[in-house]
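All protein chains of the complex are present and in place, except for one that has been dropped.
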Amino acid sequence: MPELGKYAAEVSLAYVISIALVLGIVALTVWRSRRVRRALEDVEERRRSNG
Amino acid sequence: MANTSFWSYANPTKFMATTAWLLPVTGWLAGICLVVGLIWGFFFTPDDFRQGSTVKIIYLHVPSALMAINAWLMMLVASLIWLIRRHHVSALAAKAAAPVGITMTLIALATGAIWGQPMWGTWWEWEPRLTSFLILFLFYIGYVALWSAIEDGDTAADLTSVLCIVGSVFALLSRYAVNFWNQGLHQGATLSLDKDENIANVFYFPLLVCIAGFALLFVVLVLAGTRTEIRARRLSALLARERMA
Partner (left out) sequence: MTALFLRDLILSVRAGGGFGLALAFFLIVTVLVPFGVGPESATLALIAPGILWLGALLACLLSLDRIFALDYDDGTLAVLATAPVPMEGIVVVKAAAHWITTGLPLVIAAPVFAILLSLPPAQFGWLILSLGLGTPALSMIGAFGAALTVGIKRGGLLLSLLVLPLYVPTLIFGAEVVTRAGSGENAGTALAFLAGITAGSLALLPFAAAAAIRVNLR
């Protein structure tokens, strides 16, 4: 760990918040992608078996 | 090569095919740049003699601030392309970019406020740049809200595109207004890394890598989001057809 000195709390807070936000938007993107993809596959499956 | 122009990617099928391999490649590149850049900046750069270790926040603040603006610019261009050439991929790309832009703006705001705290003694100051980002955040929220409020895809694309264009003009006006409004504020309330002087190379290179990382992250997330939106559009079309059958 580098010697962050008296600003250790601020710098750490900045990094923690930023990384959390990045991970958050990545997770959201992945989650939504999977959900829509699965729903689409379900519907297309239904079409194949019906049509 | 003569037949393949940039516009062929407006074809949803071709877009999906191309991004199928482009996405993981860009994803890995983004990850590598981010990890390398942030670790380099955090662990292997010295402190600034005036700002102490808080200078390490630039590796987060500057890239995210840049991307917050660039995301909106990309949305503006995509909106114009939709209005003029009616390419659905473009409209959906703009829609997909907004949440990423919001995240970048939030990171810029949070890191900006934290960076300024030792200097100001408070967790927030209405200094021109931070205030402008706060206003940009509001424009983003309005854009996303309008998309959500309209059911018909094409209507939503049209109206949000118009909003994006008008919003861009007013966002620019707000920037100048905020600078004007802030003229009375005491000196030393602005965030800067002495942009007028040269940033020392020891800070500059890791910063470049971080900027590249954030930019690539934006590209990955927008590509992934656009793919999702294209699928969602097909999904709702199929569901509508099911309901009518």
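Lettered A and B in written order, each chain numbered from 1.
Assume contacts are C-beta pairs under 8 Å (C-beta built on N, C-alpha and C of every residue); 3 or more make two chains touch, one makes a residue touch a chain.
All values reported here derive from a predicted model rather than from experimental measurement.
Q: Counting the whole assembly, list the visible chains that the omitted chain makes contact with.
A: B
Q: With the missing chain put back, one of B:Ile150, B:Ala215 or B:Leu238 would touch it. Which one?
A: In the complete complex, the chain left out is touched by residue B:Ile150.
Q: Of the listed residues B:Ala17, B:Ile39 or B:Ile141, which contacts the missing chain in the full complex?
A: Answering carefully, the residue with contact to the hidden chain is B:Ile141.
Q: Among B:Val162, B:Leu208 or B:Ala240, which one touches the chain that has been omitted from the display?
A: Selected residue, touching the omitted chain: B:Val162.
Q: Give the residue, chosen from B:Leu80, B:Met119 or B:Ala177, that touches the chain omitted from the document.
A: Among B:Leu80, B:Met119 or B:Ala177, only B:Ala177 touches the chain that is not shown.
Q: If the missing chain were put back, which residues of chain B would it touch?
A: Its contact residues with the unshown chain are 135, 138-139, 141-142, 145-146, 149-150, 155, 158-159, 162-163, 165-167, 170, 173-174, 176-178, 180-181.
Note that in this section only the chains that are shown with their structure count from here on.
Q: Quick check: how many Å separate the C-alpha centres of chain A and chain B?
A: The mean C-alpha positions of chain A and chain B differ by 16 Å.
Q: Taking the complex as given, what residues does chain B use to touch chain A?
A: Against chain A, chain B makes touches at 34, 38, 42-43, 47, 52-54, 56-57, 60-61, 64, 99-100, 103, 106-107, 110-111, 114-115, 117-118, 217, 221, 224-225, 227-228, 231-232, 234-235, 238-239, 242.
Q: Using the touch definition up top, name the residues of chain A that touch chain B in the complex.
A: 2-8, 10-11, 13-15, 17-18, 21-22, 24-26, 28-30, 32-33, 36-37, 39-40, 43-44, 46-47
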